[in-house]
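Below is one structure; the comments refer to it alone.
One protein chain is absent from this view; the other protein chains keep their places.
Let's turn to chain A:
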Amino acid sequence: MNIQRKNDLMYLVLGLVIFGIVYGLMEGGMIGSFWKLNIIIICINIIMSASLNLINGYTGQFSLGHAGFMAVGCYVSVILTTNFHMPLIVGMLAGGAAAALLGCLIGLPTLRLNGDYLAIATLGLGEIIRIVIMNINYVGGAAGFTGIPHLTTFPWVFFTMLVTLFFIKNFVNSTHGRACIAIRENEIAAGAMGINTTKYKVMAFTIGAAFAGIAGALFAHCFYIINPSSFTFMASFNYLIMVVLGGLGSLTGSVAGAFVVTALSAALASWPEFRMIIYALALILLMFYRPQGLFGYVELTAFKPFRFLDRTKGGRE
């Protein structure tokens, strides 16, 4: 067995241990229903921030419409599970596929833009998706979609999250992922090295959208009702904050970012009047002292105490 496989296996075991502990605490009644829901939301947000990181952090394409793809996955899946009584997995796959298709179709024209222009275009896209959903009576319009079966459980979100993280980790460590990173670093040089830049930008965008759609499907089945107002531009912005806070181009950063932001806003739920102030202050301070985010382009394993987790780069020193 080679080092890479051993490493993957170690991460998998680590994931299972975390799952076992949290699940045990949940079943043992040590975690109340409020935190139970929040742990599920944290896992969903990790999927969202990791997939957004693939677009914004690794490929360097500034997207502000991630909640729009989540909404697509959300609504496609609830139609299937509620109206057609399909199992959750079918809803998740269909939601992911629908979001991926939309991401691919929209990515082709918009990814010719760069920087600020792409941000504005994707921002508009997210809003268009939300407003279109709001005007479809079949899914309840602005009032929301009701009667959704409560199917999302902790094992579902946790293992979907694990699959997402493994997928993105392996993707960025392949020639396809390196092509995306090359585009971020220098698009002209990437083209001169034989990389079809448009293709890889669209690929990253599509994969990111697919996982956002899957996250949307999981999100929808946490509650009995979903509403288009959950997918405003503020929601997209919130995912962007997680990515930037954790560090662009760092997968462990995305996990940390999603965890910190979600846990912080949950912990402050009892003091709603101070919540936004503390939240904003935390962000300002972080950007002041660590503008590259908590991790900033490197993984947790680049730091000394955690280096044992990654043996593939053993010959580094």
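Here is the rule we use: a contact is a pair of C-beta atoms (placed from the backbone, for glycine too) under 8 Å apart; a residue touches a chain by one contact, two chains touch by 3 or more; residues count from 1.
We adopt the following convention: contacts and distances are computed from a predicted model.
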{"item": "Options \"Branched-chain amino acid transport system ATP-binding protein\", \"Roadblock/LC7 domain-containing protein\", \"Radical SAM/Cys-rich domain protein\" or \"Response regulator\": UniProt name of the undisplayed chain", "value": "\"Branched-chain amino acid transport system ATP-binding protein\""}
{"item": "Touching the absent chain when the full complex is considered, from A:Thr197, A:Asn227 or A:Ser265", "value": "A:Thr197"}
{"item": "Residue of A:Met26, A:Leu118, A:Ala179 or A:Ala217 in touch with the missing chain, whole complex considered", "value": "A:Ala179"}
{"item": "Among A:Phe167, A:Phe237 or A:Tyr279, the residue in touch with the chain that has been omitted", "value": "A:Phe167"}
{"item": "Touch criterion as defined above, residue of A:Phe19, A:Trp35 or A:Tyr297 at the omitted chain", "value": "A:Tyr297"}
{"item": "Chain A residues that touch the omitted chain in the full complex", "value": "2, 4-5, 8, 166-167, 170-171, 174-179, 181-182, 185-186, 188-197, 203, 297, 313, 315-316"}
